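To start, I am sharing the structure in question, which I have written as structure tokens.
Of the protein chains in this complex, one is absent; all others appear in place.
In order of appearance the chains are A, B and C, and numbering begins at 1 in each one.
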Amino acid sequence: MKKVLLSFMLMVTCCLFASVAFANDKLFLSGDITLEEANKVIDAAKAKAQEQGTLMNIAVVDAGGNLKAFARMDGAFLGSIDISVKKAKTARYFNMSTTDLGAAAQPGQPLFGIEATNDGLAIFGGGELILDTDGVIIGAVGVSGSSVENDVAVSKAGASVLSKRASKKKN
Amino acid sequence: MKKVLLSFMLMVTCCLFASVAFANDKLFLSGDITLEEANKVIDAAKAKAQEQGTLMNIAVVDAGGNLKAFARMDGAFLGSIDISVKKAKTARYFNMSTTDLGAAAQPGQPLFGIEATNDGLAIFGGGELILDTDGVIIGAVGVSGSSVENDVAVSKAGASVLSKRASKKKN
Amino acid sequence: MKKVLLSFMLMVTCCLFASVAFANDKLFLSGDITLEEANKVIDAAKAKAQEQGTLMNIAVVDAGGNLKAFARMDGAFLGSIDISVKKAKTARYFNMSTTDLGAAAQPGQPLFGIEATNDGLAIFGGGELILDTDGVIIGAVGVSGSSVENDVAVSKAGASVLSKRASKKKN
Partner (left out) sequence: MKKVLLSFMLMVTCCLFASVAFANDKLFLSGDITLEEANKVIDAAKAKAQEQGTLMNIAVVDAGGNLKAFARMDGAFLGSIDISVKKAKTARYFNMSTTDLGAAAQPGQPLFGIEATNDGLAIFGGGELILDTDGVIIGAVGVSGSSVENDVAVSKAGASVLSKRASKKKN
């Protein structure tokens, strides 16, 4: 009896997991950032970092704020793993760059202390929204590993690659 | 006066971050997994998943157990982001596959309850060590998104690509 | 039957753990800080603290940012256990002293708020990188228990002992 039950449970598990019960295109919102697009963002960011001579952690989250892709360049800060992911999430959580959020989180400003929420936010530049060709937010990229100025430049290079390519399409 | 001080501190900061004070090869131990190698692991894992028709989260950590690269295939489980990272870390943390660790962590087994340590471990299959050509542990890969059986197959496909290529080199 | 299975699993577990399946030198990257070296760092730091008449917590992490050795002098602050470990990790995470990181994390400075990342960073002096004779980063030391000035002096005394001894070797 117990054996039968086990077999049945194993069967159910296999059905649930082994063969995906939905068509792939029903598993996530159409228009959300794809892995292919996320990798393009990372490649563009990496190219900008190499041009700068910096070593970066680069994280991409999707429209739901969940990690989609990540890369740490050889020798880049270990502490920037978490910061790059937090920058990407923070940008998407509040639909603005972490530069803009950070300005509002300074001492005396309205959002002072916001970095203590959400298990820790990143409130300095290097997190940028990723928009599609229609301007819809489809994710965000977070970059950490050098000065804030360099992080911002690399994150913008990454974020813009999808919209730039898109706008070329339109012309 | 205050302005001068701020400018000076900004300058110091820029110097600290913008120009890395060390040569790149002094920033991490030689022999650790590189981003190029980590991406090869992810590509091999992804190819195996596509052969299976499954949707996977794939995470690679370095010899220190720190995240090096990550990819979530389109439509793959959101809950598997954390699991794939934990599988990779768990394998490196105990220098064995999560399958082997899981066997010792079952009720009645010696390591029952180990998953409550290290902020949560993954104690089922899908985490495999990555060895270099000399058999030195240089990282680990964690895969999550389908049945444990499929996860294991994909993680092994990923982990073996570096040693396989290496052994081809030797011939 | 069940008994046989359990015996078998126990046997497997013992094999997995009791006899390490790898040669020791394949378990970690060559060049990483050894326990003997970490203890030398702690001894040098402790000697400096005794010279100061202070009571310190001293933590050493390896190249991967993982705790290698720790000592709390009798009567030293309990709250400095966590701080000393965080100082060591923070220094390694960003490849600079916590003094330098702290300067960039003040209100109005570019990295204001960084302490909310990585499950909490220590952004005041007392964390210093440990370099080998070739200048490669092999770990970091964190010291906490007195004024920041004293903490810094003790952490520097600890960090420098390996490179100092090394340079003596060269002569």
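Just so we're on the same page, contacts are C-beta pairs under 8 Å (C-beta built on N, C-alpha and C of every residue); 3 or more make two chains touch, one makes a residue touch a chain.
The model shown is predicted, which means the values in this text are computed figures rather than measured ones.
Put simply, the hidden chain is in touch with B, C once you look at the whole complex.
Of the listed residues B:Gly53, B:Gly79, B:Pro110 or B:Gly135, the one in contact with the hidden chain in the full complex is B:Pro110. Note that of C:Ala44, C:Ala69, C:Ile83 or C:Val136, the residue touching the chain absent from this view is C:Ala69. Those residues of chain C that touch the chain absent from the view are 13-14, 16-20, 24-25, 27-28, 34-35, 38-39, 53-55, 64, 66-75, 78, 81, 146-150. Listed here are the chain B residues that touch the chain not shown: 64-65, 89-90, 92-95, 107-108, 110-114, 116-119, 121.
Keep this in mind: only the chains that are shown with their structure count from here on.
For the two copies, chain B and chain C, the CA superposition rotation is 180 degrees, given to the nearest 5. With centres defined as mean CA coordinates, chain C is found 31 Å away from chain A.
Centre to centre, using the average C-alpha position, chain B and chain C are separated by 22 Å.
Chain A and chain B have Cα centroids lying 18 Å from one another. Looking at chain B, residues 13, 16-17, 20, 25, 27-28, 64, 66 sit in touch with two or more other chains.
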